[in-house]
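Below: one structure in structure tokens.
Left out: one protein chain. Kept in place: all the others.
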């Protein structure tokens, strides 16, 4: 069952910790980051490690979650993407990527688990070679 | 994640308790009611509090789950609705509301968690103002 | 059925004419544009007139179809968007907007008719006021 | 392909004629009715003949399209249902039946053809006996 | 739009001709075959030419449509597949391939056009290289 992790990016520390523990308790392996720069560093160090991205939108001074998701999709066109936001949710229609899920705050933890699982289960199974 | 609850309505006490504890353990906040009248009272007291409805169909002498769901959808047109029933499941095709899920008894608890989560994750994100 | 039109943007004249006549024959009203600038001018003059956008990606020196779609979605968050492209199709995963359809060249005309119709039929029906 | 028809119910004569000719030109067989009472008479005379229902909502003094659809679904639980309406579209969330499509006026004719075809193509294929 | 065709396989000549003319009138290019052997010959001669398969099930003494679809999917894992049948429709649940559409006879021609178009519009857009 081994390799692979969900990259979780959120600048509010309490929410990040809640997300990490909920996803881990459900059975995911998680790598957390509290800003876009460290998320990018983790992703670029080993892009194939990451099986899904869960990200907030406005996270301090760096890239937004919209930009982060586009960057990761450039490296992995089928990466499952889940956005979490309060006020920015209405921007999803023009800032989100296709086949992503927008979860509006406040939310319930099982929404995140179901969102990531559902997107992983819809991945194409065609041979990449 | 703070505010909001799932309204769970079921007249068989054992099933209601099972539903409440399963949903809470998964991470939802729950308000339970064992008949339609008390469900309506709770809903009308604070309609915006309720993020989803999980309801049985025939619950004693009051409104059916079909009527309850229509009533709640009149107040909140995008409310996620999950029906649970045994013999009444075949009536869903003419009594249910659009974009609802019918779960037939006997069922497994993760079906309820997944149903509520999936419907919440499909909510439109357009600006209500 | 009166008002409203599909905005079709494509810089290859033959394809634009084919798209226009196929969509009109199927029953759509169409406004055609052969570059992004004139599409934007038409859209900005009467945003509510446009019920859907069908656009190529690379269209001369102006905005790309990716940028055009984001711009239109900012004005109308539920606008159906259909992209048509050959080599740019693989960029849809990071450049496309949510709930859009990517049609790869070469294509068959009924794909366009079905794509626009399907997206129109999925529009949310909640009251905007 | 022989037997079967789409039941189209609409009290505005011009729209009814447009719907009939568009559906017939696309390849459907159509039975039209300009009020609920004659629709019910046609349906009750031969329920198995009807493969889909396309209906307006408010049609004079008789049953609404909401009531008509529920009635037909009681006889045929998998009947495809397409509603057409202007002001009543926002009531679909509490008045519509599951797995139906709500098309808001003004609309384009290919939306109707695609809606009926899509619902027919999603019918369950399990053996009724 | 140039290259590519839908492979239509049906042993009843009248139905085959109807399918061919309906698909061509809608804008598809079609290659017809009235038995599995000639369908296989056409497909094997130029597998990349075929963008979709529409097939009956029992077609004389050769391969069934179930076998034909599996064979074509082995060569092209994302090939859209539409089955047409009367009595064999209930076998789709164990004989059909994933992401295919089963259309039960009698049917209306726009169902076929919509089925092929919808499956083509859902093709993954990831880079095959």
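Labels A, B, C, D and E are assigned to the chains in the order they are written; within every chain, residues are numbered from 1.
Here, a contact is a pair of C-beta atoms (placed from the backbone, for glycine too) under 8 Å apart; a residue touches a chain by one contact, two chains touch by 3 or more.
On a predicted model such as this, the values are computed, not experimentally measured, just so you know.
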item: Left-out chain, listing which of the shown chains it touches; value: A, B, D, E
item: Contact residue for the chain not shown (choose from E:55, E:85, E:100 or E:125); value: E:100
item: Interface with the unshown chain - residue positions in chain E; value: 69-71, 73-74, 77-78, 90, 92-100, 102
item: Contact set of chain A toward the excluded chain (per top definition); value: 1-4, 6, 26-29, 51, 113-114, 116-118, 120-121, 123, 125-127
item: Sites on chain B contacted by the missing partner chain, in the whole complex; value: 15, 18, 22, 89-90, 92-93, 101-111, 113-115, 118
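Operating definition for what follows: only the chains that are shown with their structure count from here on.
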item: Common touching chains of chain C and chain B; value: A, D
item: Taking each chain's C-alpha mean as its centre, the one farthest from chain A; value: D
item: Copies chain A and chain E touch via same or different residues, half shared test; value: same
item: Copies chain D and chain E - rotation angle from C-alpha fit, nearest 5 degrees; value: 120
item: Inter-chain centre distance, chain B versus chain D - centres from mean C-alpha coordinates, in Å; value: 29
item: Contacts with 2+ other chains: residues of chain B; value: 77-78, 125-127
item: Graph class of chain-chain contacts, one of line, ring, star, complete, other; value: other
item: Which chain pairs touch, all of them; value: A-B, A-C, A-E, B-C, B-D, C-D, C-E, D-E
